[in-house]
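Structure record follows, encoded as structure tokens.
Shown here is a partial selection of chains from the complex, left in place.
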Amino acid sequence: MRIADRLLATIDRVSSPQVVHAHCDLPCGVYDPAQARIEAESVKAIIEKYQQNTDPEFRERCVIIKEQRSELVKHHLWVLWTDYFKPPHFEKYPQLHQLFNEATKLAGAAGTKGSTDTSKADELLAKIEEINKIFWETKQA
Amino acid sequence: MRIADRLLATIDRVSSPQVVHAHCDLPCGVYDPAQARIEAESVKAIIEKYQQNTDPEFRERCVIIKEQRSELVKHHLWVLWTDYFKPPHFEKYPQLHQLFNEATKLAGAAGTKGSTDTSKADELLAKIEEINKIFWETKQA
Amino acid sequence: MRIADRLLATIDRVSSPQVVHAHCDLPCGVYDPAQARIEAESVKAIIEKYQQNTDPEFRERCVIIKEQRSELVKHHLWVLWTDYFKPPHFEKYPQLHQLFNEATKLAGAAGTKGSTDTSKADELLAKIEEINKIFWETKQA
């Protein structure tokens, strides 16, 4: 999708409050990858603050909160993978399983939980953006 | 702010991944009323499904999950009220305390927890939208 | 209220097991600021132990647990603010919104979460005591 199209899609989505996107396991049908993205942005901001502040107690708080927020990223992604995406989606996007597996791993021990390197958070955000793109394609289908 | 300006602001915000809006209590600085809104949209969708389905077990699940999602709305709003908004904001927007108090009450026993009436969810979403508007005004200030 | 009166009020309250004070969002009607106060006392005790013990691992545990207990203080205060206090209370005590906002901030990043200074815990306990006083006045009204 070209950038222009994406902006139009974005405007359409943001300016249409009546269009909702489910996420609980009733299921209510309201899903939105923004939930995972916001937590991942938080993880990235925590890592940046960690890099800029050498106070040991502050850094401990960074590690504690980064652990919690990374876990939330994993949770929101797992919910999308299991509850929102259905067999026809996995058929159309055969890379989807691996994409989610890699994204959740990037929020774990080999990713933002186990690292204080900003690049890990960037990789995580990029994977979430890939998922986000597919998500909105399936919503418009 | 005119609608055109708001759309431009929205495009700018959504298409600029480097602009983040904090929400954890490090604080990481990433806040976004979308977290409360998504849960409130879920609450509304649950109520609609409740109205359309008289199966007792399904309705029980609606009540259980509506309770949880309403609690999440309250939590996300409390975090904004305590962690994001600062004394100068409360000075500039003197209605802000009452707005948050009413919004969180609307997600409680006198609101979406204690009711299966869609209008309660609509009132809640409207309050969150009022908060959302003020929030983005303060971000651009 | 003079100290003598307060002691009498205290005796009356403590020795009357049949008087209960609600706190869940049914609502059950059982509220008690003691829940926030006990957690805040815990936070203060943790900070004191932190000051008296330089073992790094012990101090890490202090930071972890102080984070959790401060969050509980915030939660119990939010519940009182949203669920117990009603419009007539806010009219009678116009300082109440700000009081709760400051108290919950004192249990956050700018307070006991972000600090290992006993004075922060003392400030938090003093705010909770102010809330406690108003709470019991409204219960007797």
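Quick notes on this structure:
A, B and C are the chain letters, set down in written order, and residue numbers restart from 1 in every chain.
What we mean here is this: contacts are C-beta pairs under 8 Å (C-beta built on N, C-alpha and C of every residue); 3 or more make two chains touch, one makes a residue touch a chain.
It should be emphasised that the depicted structure is a prediction, and the values quoted were computed from it without experimental measurement.
Taken as a whole, the complex in this structure file is built from 6 copies of one protein sequence, with 3 shown in place.
Here is the rule we go by: only the chains that are shown with their structure count from here on.
The rotation relating chain A to chain C, fitted on Cα atoms, amounts to 120°, rounded to the nearest 5.
Our note on geometry: chain B versus chain C, Cα centroid distance of 25 Å, whole angstroms.
With centres taken as mean Cα positions, chain C sits 35 Å from chain A. Here the CA centre of chain A is 20 Å from the CA centre of chain B. For chain B, residues that reach two or more other chains under the stated contact definition are 25-26. Those residues of chain B lying in contact with chain C across their complex are 25-27, 71, 74, 78, 81-83, 85, 90, 97-98, 101, 104-105, 108-109, 113. The touching residues of chain A, when paired with chain B in their complex, are 3, 6-7, 10-11, 14-15, 17, 20-26, 28-30, 32, 34-35, 38, 41-46, 49, 61-62, 65, 68-69, 125, 129. Listing the residues of chain A that touch chain C in their complex gives 57-58, 60-61, 64-65.
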